[in-house]
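Excluded from the complex is one protein chain; the other protein chains are retained at their positions.
Chain naming follows the written order as A and B, and within any one chain the residues start at number 1.
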Amino acid sequence: MVNETATAGEVRVVRLRVNGELRSALAPVHATLLEVLREQLGLTGTKHGCELGECGACTVLVDGRPQLSCLALPVQVEGREITTIEGMAVGPDLHPLQRSFVETGAVQCGYCTPGMLLTAAALLEEQPHPSRAEVEAALAGNLCRCTGYVKIVDAVLLAADRAGTGRMPDGPVDGAGA
Amino acid sequence: MPGGGGELQVVGRPLPKVDAVAKVTGRTVYADDVVLPRTLHCKLLRSPHPHARVLAIDADGARRLPGVHAVITGADLPVAYGILPVTQDEHALEPSKVRFVGDPVAAVAAVDEETAQAALDHIVVEYEVLGPVMSIEAALRAPVDEPIQDYGGPANIHKLVGLEFGDVDEGFARAEVVREDLFFYEGNTHLPIEQHASTAAAVDGRVTLWSSTQTPHYVHRALSRVLGLPMAQIRVIATPHGGGFGGKSDPFAHEIVVCKLAMMTGRPVRCTLTREEVFYAHRGRHPVLMSVRLGATRDGAITALHMRTALDGGAYGSYGVASTFYTGALQTTTYAIPAYRFEGCRVFTNKAPCGPKRGHGTPQPRFALELALDKLAEDLGMDPVSLRQRNFTRPFTRTVNWLRITSCGLEECTRRVVEASSYHTRPRRPGHGMGFAVSSYLSGAGTAIYWNRMPHSECQVTIDRGGVTVFSGATDIGQGSDSVLATIVAEELGLQPGAIRLVTADTDLTPVDLGSYSSRVTFMAGNAVLQAARRARALLVEAVAAAMGCAPQEVVVAQGRVGDRSFEAAAALAEERLGVVSASGSYTPPDLTGPYKGAGVGPSPAYSYSAAVVEVEADPRTGVVAVQRVWLAHDVGRAINPQLVVGQVEGGVYMALGEALLEEQVYRKGLHKWPSMLEYKSLTALDMPPIETFLVETLDPEGPYGAKEAGQGPLLPVVPALASAVHDALGVWVDEVPVTPEKVLRALTDRARGGAGRVGPRTFPAIPYPACIKVAPPDAATATV
Partner (left out) sequence: MLRLPRFSYRRPASAREAAAMVAEDPEQTLLLAGGTDLLPKLKRRQLAARVLVDVRHLAELAGIRPGPAGAVEVGGGVTLAAAAGDRTLVGALPGYATAAGQVSSPPLREAGTIGGNLCVDTRCNYYDMGEEWRRAIGYCLKKDGVQCLVAPGSSRCWAVSSSDTAPMAIALQGVVVLVGPDGERELPVADLYRDDGIDYLAKRPHEVVARLRLPAPPGRRSAYVKLRRRGSIDFPIAGAAVALDLDGPAIVSARIVLSAVGSSPVEAVAAEAFLTGRRWDEETVLEGARLAAGPAKPLDNADGSHFWRKRMVRVVVEQALRAAAPVPAVSVAGTAGAT
């Protein structure tokens, strides 16, 4: 007979504040934050490309700072505010960075995009008017294979510029389908 | 013209991608995000030996483990497959022999990934280790134990090609300058950020596979063959892609295995490769050793070219036969070479199999040819740009190897980058340099992977009171093909792309499309949806014209209106008359193959053109090459969405710089030296120079709205332009990719010691190329088209 509870190890209830909601999950302590977000909480917007800290695809925000969820243990971030890509838009309204990514063509395959967006959000929080070089430095832990980074950096600068001048377009993004 | 003769409404506008909002909000469901209830997890056991016979496999220990539902080996999947009909040399699980470290031999389905992984340790495989073959030279020698594959030969040679177009000996005899140069292009890999992933479910004799594949149709065929099920009982859904670049174009072991395990267990089964396994799946750029012999007159007219290539194919065929031909096919699409001999050879080695990566088989010879031309220019005391211009292929001609050229923006691309970069007035100081190169690429291969007379792209457009839906088998791998298809249909129907619903890449729902490879989607699927959309529009127009009592030509379709009414009203009217308004479209490329065996590789209905200037600062003390700026002009025919095209150019330049400077898939002690994202160096945001892109529009007569490809071509000229810039800066030649600091220093040392100031291969091995098939070039009558 097949035993369906093959996985043991130390299991605990972790209570995480994710995107403003208090979520709890019963998880082995050796499951990373990445695994718990994707597999237990259904937040598959967080991507992964190596699980070893080498690509940045799994970046989430912990208390507003970018961290690699593949190298974080949920028990270590209990009580802290976790933001994933699913928490960036407010309801149906895109975050200014999400909007500028869409408009500038900063998204190709989109696999690096969640990590890029969250990292960029943390940067603009700390430095609302970054130079091109500062944006590149901030995103340097997030690999992208599609864009050559050009339009990603453009998009971050566009969002910063709009925030600075208060020129924020509203309404649906021109031409983009849902 | 669409829109009743007006200006184009949405084609040519930099509109956001139709799938971008889903991607920025984390809502796109990629293959690894597919979650089905009761899913089991699969892990593959892979060979630790580069070359060994599999004598016995004992999986009982694994089967007894709690949580393990099934263990399979080669005996369970005995049917061989392979992407090309001529090389059906792969097994999902190798039953009798492993050919590289990472070759799968067994698979486990278990209740979770941890259990499946642990079970692998309980499978005992008895191997008889065989001598490994780890280089082109070794593959040409008689094998120590036995050849890697049981076909091909002599030794470990997989494929030999010899073709001669025109009288090459005469061409060299006529030449006033002849030179021969050797080059080497190291292998490298796609490294998509998304690791390959698949989930399969089997219900009532039907199997469904969700997979990150670029070629659902070819996977569909392979599954049918290996699983022994009719295609009608298999459904392949290509999920949105986290990056492909050619690396997800073969049917893969894990895709077949999850289907088999799902059938055996009655539960969904998923498998996501680890990054290390992605390096083993590979199918990336072939390492290629090349010899280029060029003859020219004193004033720079090329009289003959003799090109020899030797490809390190890795352990299996994959696309290798095509790759081999591609190393010889496209030299003539940029230069009007009157006499051309091509000898190609692909060998098997005990490495992960090579295949198609962005530019498939052509970046290597392009690197060699462009550098050889630079050297020839130096011999002739000519400006390298003028030398090339002297020989540029002209639009609407046929090349010596029978390729039909239609639109050709080489001159314009060259002018744009040379002017913008001030190439001719660049500052001349040690350490600073610029390099120039051009290239060309296919807008879709002219022939399918398996021979047939059916269309390459088929689609359907339906309109009813609920709106417009496009059904297309094309796969958006991030390049934005869904957006292009939506744009074309929107243009024809006077709507916005966002109003078009797309159903793509699902073999149950969408007609056949050969897939996202060879830069074919915009051109071929684009032409197919264009046809379908025009047919659907005609039905709407007819209905409205009847209601308006006017001739159909008088009905204007634009800006959400059809004649005197809204699009919705027109759709309802047409639906009253016809029921569902449904139109199909398809595209079959014209038969352009030349009159010789091997002519199937190279023809394309249209070729894109690119020109690049790369500017570097190269430090003679450290050998470090810092790219300052890249100018790239690309003849895309027509930019259906310029933002997407520029994105493809930037991505292509990025990937080219990675290959040119540091990416290498290399082996040591019989295995991949560093199957890790940390050690396999992929450029970060801090390593990218500014890129200036110029789009050149030549409006190709056969492309949709005149469009040609953009996904692969722009990579090609950047690699040679970089090596050329290093020569311009330091006066040394690095005739080898990647151009590492160490090689630059070695070349400088070579020069300091009185050598030629060069690093690169010094000898070309003796290869038993067959006698060349002599092909008469197209005569004067067919030479212009």
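Going forward, contacts are C-beta pairs under 8 Å (C-beta built on N, C-alpha and C of every residue); 3 or more make two chains touch, one makes a residue touch a chain.
From a predicted model like this one, the values you see are computed outputs, not experimental measurements.
Of the options A:52, A:89 or A:163, the residue whose C-beta touches the omitted chain is A:52. Only one of the listed residues, B:76, B:145, B:276 or B:692, touches the absent chain: B:276. Only one residue from B:144, B:454, B:580 or B:678 touches the chain missing from this view: B:678. When the whole complex is considered, the residue among B:345, B:630 or B:745 that touches the unshown chain is B:745. Hidden from this view is one chain, which touches chain B at 46-49, 101, 113-114, 117, 272, 274-276, 620-623, 662, 669-676, 678-679, 681, 683-687, 740-742, 745. Residues 8-10, 28-32, 34-35, 48, 50-54, 56, 59, 62, 65-68, 71-73, 75-76, 119, 137-143 of chain A touch the missing chain (whole complex, contact as defined above).
The criterion applied here is as follows: only the chains that are shown with their structure count from here on.
Inter-chain centre distance (chain A to chain B, centres taken as mean C-alpha positions): 30 Å. Across the complex, chain A is touched by residues 10, 13-30, 32-33, 35, 65-69, 110-112, 114-115, 190-195, 240-245, 274-275, 477-480, 486, 496-500, 643-644, 646-647, 650-651, 653-655, 676-678, 682, 684-686, 688, 690-691 of chain B. Residues of chain A touching chain B in their complex: 2-7, 38, 42-52, 54-55, 57, 84-86, 88-89, 94, 98, 101-105, 107-114, 117, 135-137, 139-153, 173-178.
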